[in-house]
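All protein chains of the complex are present and in place, except for one that has been dropped.
Chain naming follows the written order as A, B and C, and within any one chain the residues start at number 1.
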């Protein structure tokens, strides 16, 4: 079975016992349930008019009643699931049981417990700058690790990352390799279903060497290049000239004796923690949550938009590269530690179906899939969504506009997901008439 | 960075303090280390001659000395890493520190702790049959869950699995969906680097319905079949006629009113737990460890060979299908609970580079990759390895033999990995001359 | 530009001058035009009622008039093209000029000449058996080569094919290699838009050796199998034991000294000639017309359905294999000459969107594309069409039926197109209720 198909059908009955305190139910809630041992998060919106409750649970409309602090409501999904709730409001939280009927097995309702709390409001106090020195590094984009720092939307964070192998700016190993991350950072007021905005202000090298390799990835090797697969598997150290911003191999071959190349710092990984009901991805993986994207435009000045699956967003970042050609062909780019400074913000209620990137000149979607042939479909589909969502283009206009404006680059071939990015120049977007 | 490239270079110095008890070091050991917060397992073989130690650590030769119960040895890898150890033998275990020099950063050795214990011997006592009723079900192929049952090689286990959605033989949901597994089972004496052998004796349906869907997977849909992607996303219940072993849709369309099809029970998932240093895969994923293979020859009478990454092997199984066409085109097959009976065994010291399958008539390799075009390469490469390893075929003979004997089927398209299997008939293998 | 998008928009005005002979226009016509140097074929159906003409030209409705033997009519396509005709009927044929307006360039109509003749009727006289000895062999599936034999629907042809390298049953080279074909055979009454039916009665070896190779195709080689790509490129001769129907290498390696394998004769190529307006494909290529399909079920007893693009269908066949594993992994199968006996028939007016195959047990569609990942989409889409066209399945039923019934095999990896076949057992089809 493909487990992504699993549908969660929710049937709610919250019974509130009578209480001196009067519940204030209207508002946005976060529901945490224990679904047979698996934690589950859902958005709940309640509208209270006297004893009557309306609203939305996890995307489905609900109706119910309030008697004292005893609450009951039902939501139905389009496949025919239905619900009853018996719960109690107390001190601002609701606790109780869910009875859920799955349309494919209607005679055996599920019973499980839940707790709902009001979602933290999204506020923008005076922005602050935080200097954060990491002491632990994480190897999964997991929602289960405790936040290392809590900040407000609009704040700036200055921190450091270790290299992909776990070594810091002093050359000291701090953690096992595999792209260990700094974080997670908790952003107050961020809720599942919002979008996280990360703007990279500065990426600054903080040591004078990087680690790489001299083989080429399997995805670009046909049998013609087999010699590269068999003979080359050596670590290659590059010297980073921090004054002139140039990289060069420490022990060059005869034809690279004078070789230097300008550095172009970037972050290989940036991610929000994934849904707590699923196995957390390792830090070599990527997906809708971002992750190990290894795209060389994720550098100074770039803005990254990420979907949020947990309260606080839980932002991770790491795997800095002094420089990476397209594709990260050696498996490693020029891997190094880095000083990173960035601001965070939240777009409430905006759902995006994957990571988006914006640079000074372009808006960019990324397809991440098991083959380039599938990745280009995803990159194109996401850009069509973006053009429809934010620029109101019709399908015919989308096709005409992409036909003359599309720029496709290959971002990554060295990981389980291959990446293709679709860039659209802002100079071309500016010629569109953005009305409904 | 692609984290699979991370090399672990080990430098050992175990200093044993003098002790009344004389250490017996010759033998096979399992070394567990705490690598900067990440657990790591390695095989260690020691040969003691007086004060001299030789052997092998994690694939590299070692040399060292014993003084009383104080142990020191060094292993070097081919990239130029080197080692020193300072450890103490006590009550059959060795504890101490590892100093590891990574050739890419030789001026900053790593220091971390370890414990080594003698590997449990692999024995075959009189085979037993175990009736095991599961009470918990796992959603990751993780080495961190405690074993539910410990058995000996040669033993038989009879147990049950819930369906892919977490529902048991009584129609009761027991766990969240996503292929929850029965297990892990601990097999005494199994060590990392061995091969686990699972022989499926019986797969028996234990309820009269299965759940499926009526859409087709994205991998087989071009834009020509887009109507199937848009219009069909309905759950479909199938009736299972346990007397006649036939399946039929409970609410058939006009052209399927009389449709019945013979059931062919199979297990979608069978796996060993993965390396403790990596993020554990969810039970929808697959890899060298097996996992969610969704291959319809994994049925009664089949034997599955799996590489072992943890002491005890830690076997999981689940996701039973009453029937599945090639590819599991609906995302779900006919998902149901099942009675499962199987024997386990271990081939010590045999490393295989992926799962292998054997049926009454065929030996079978499986490529699991992000595209069919990559999966066929893996399936073929693994069969070439098998033919070389067990049948001594030369490259030229391999090509000639495969050219006339290969049968490729598509096992799975509905998961993150697509699967292609390469079958070779035993009747054709029997014509080969198997000498060195 | 992708030239397959070129639309032919036809605007007709046929003016018939007055004549003593009265034209009989009602019927099916074949229109041959000279479109700026490129020959073009189109179907024309005319319905004459007094001076009024209605009907269909190349898929578009037409209206017109007849005055004596002077004919005028106009057809319009859905993109807004329109037409005028000025032509003369004489001795059963119509000749004149076409004025065609392309909607994308409406101010510049095209002018070109045409000739229309009544389509030959499709008749089934008493079936005959033809013994045909080929003297020329063709290396393109071209409509320009003269037919070697004209037969009626229902007739049987017995002939021979040379091997893929151009060598005949006496070991004599007759033509350059590259799958030279016997044919084309002209089937009376077959018209563009009909379907050709070829039933293979007998495939009989007529010499005692076959030629093959000992390398593996690039599509199954990852860098892990690179040694097979570099070291093996030797011709391998196989002995064919015609008495016992066994094949064995003439100079076997040590592990294949006793190796024999049953032969299973098949045709690598079977095709109809392609559209005369396009470059004819070489005999190594494949497409909707069939061609070099290299599928090992195209053997004795199989029926092949092919779309027809030219009057007479112009059937080619060749590239016989004594035996081929799935994929034709060595680039060559066991290539040999062959005695072939087959019957031909025509299904008038039935358009199929690609080759179809039927065996004793299965109906089979084939995807042929530049990658396996695209080929599976085509195979599935064609089977969905077949199930809809001939079995009336709805999209939901199609998905449910395929989900439990699909069998995918890989037919071919060694050519420009990779092939995947989708087989459906007739025993499963027989359980469907085939009503509208």
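FYI, contacts are C-beta pairs under 8 Å (C-beta built on N, C-alpha and C of every residue); 3 or more make two chains touch, one makes a residue touch a chain.
Since this is a predicted model, take the numbers as computed values, not measurements.
For the full complex, which residue in A:221, A:302 or A:315 touches the chain that was left out?
With A:221, A:302 or A:315 as choices, the missing chain is touched by A:221.
Out of C:277, C:299 or C:348, which is the one that touches the chain we can't see?
C:277
Using the touch definition up top, pick the residue from C:90, C:158 or C:174 that touches the left-out chain.
That would be C:174, which touches the missing chain.
So one chain is hidden, and I want to know which residue out of C:24, C:234 or C:427 touches that hidden chain in the complete assembly.
Residue touching the chain left out of view: C:234.
In the full complex, which of A:211, A:273 or A:376 touches the chain missing from this view?
Of all options in A:211, A:273 or A:376, contact with the hidden chain holds for A:376.
What is the set of subunit A residues that contact the non-displayed chain in the whole complex?
212-216, 219-222, 224-225, 227-228, 231-232, 234, 236, 247, 249, 253-261, 323-330, 333-334, 371-374, 376-378, 380-381, 384, 391-410, 413, 418, 420, 428, 431-435
Using the touch rule from the top, list residues of subunit B that touch the missing partner.
Touching the missing chain: residues 218, 221-223, 225-226, 229-230, 371, 373-374.
Going by the touch rule given at the top, which residues of subunit C touch the chain that is not shown?
Touch set of subunit C with respect to the missing chain: 1-7, 35-38, 40, 79, 102-105, 107-108, 110, 136, 139-140, 164-167, 170-179, 211, 213, 217, 234-235, 237, 268, 277-285, 292, 294, 319, 321, 328, 331-333, 335, 369-371, 373-374, 414-418.
Note that in this section only the chains that are shown with their structure count from here on.
Write out the two chains that share the greatest number of C-beta pairs in contact.
B-C
So, comparing C-alpha centroids, which chain is the farthest one from subunit B?
So the farthest one, by centre of C-alpha atoms, is C.
Quick one: report the Å distance separating subunit B from subunit C, using the average Cα coordinate of each chain.
Centres of subunit B and subunit C (C-alpha means) sit 46 Å apart.
Hey, how far is the Cα centre of subunit A from the one of subunit B, in Å?
It comes to 30 Å between the two C-alpha centres.
Give the residues of subunit C that touch two or more other chains, as numbers and ranges in rising order.
If we look for residues of subunit C contacting two or more partner chains, we find 221-222, 225, 371, 373-374.
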